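Below is one structure, written out as structure tokens; comments come after it.
One protein chain omitted, others in place.
For chain A:
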Amino acid sequence: MARKIPKPMVQAETAAYWQAADAGRLLVKRCTACGEFHHYPRDICPHCLSDATEWVDAAGTGTVYACSTMGQGEAAYTLAYVTLDEGPTMLTNLVGGDAARYQIGQKVRVVFTPSEGGPAVPMFTPV
């Protein structure tokens, strides 16, 4: 890939997410008090403020909510929101396949792209 992926800033609160990503697993946070999933992951549930949140392995599949390709040639990349099958929508990149054919509603699955000196970063590719 032409574009260098900046290293994510890992905090204690999110270390498990990035460790899992580096091992090829996508985690998502769920609240055991209200049952809702959320993203970005955090200790406190943004839907009910409970601290009873737990990490769950995501299915790793989702649907493109929006996407936009920016830049030319090798420097082009696609920013996207992907709605995970678990419910939350996350900011990400679409990679692989033909960028001209990325579109809203497309089914995608997670892939992991190395970052510069940090853990791998979850991105999505057409199913």
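Here is the rule we use: a contact is a pair of C-beta atoms (placed from the backbone, for glycine too) under 8 Å apart; a residue touches a chain by one contact, two chains touch by 3 or more; residues count from 1.
The rule is short, and it goes like this: contacts and distances are computed from a predicted model.
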I notice the complex is incomplete. Of the names "FMN-dependent oxidoreductase (Nitrilotriacetate monooxygenase family)", "Sugar ABC transporter permease", "Acetyl-CoA acetyltransferase" or "histidine kinase", which is the UniProt protein name for the chain that's not shown?
"Acetyl-CoA acetyltransferase"
If I consider the whole complex, including the chain that's not displayed, which of A:A33, A:V56 or A:L91 touches that chain?
A:L91
If the missing chain were put back, which residues of chain A would it touch?
3, 5-11, 13-14, 36-40, 42, 45-47, 65-70, 77, 79-81, 83, 87-93, 104, 115, 121, 123
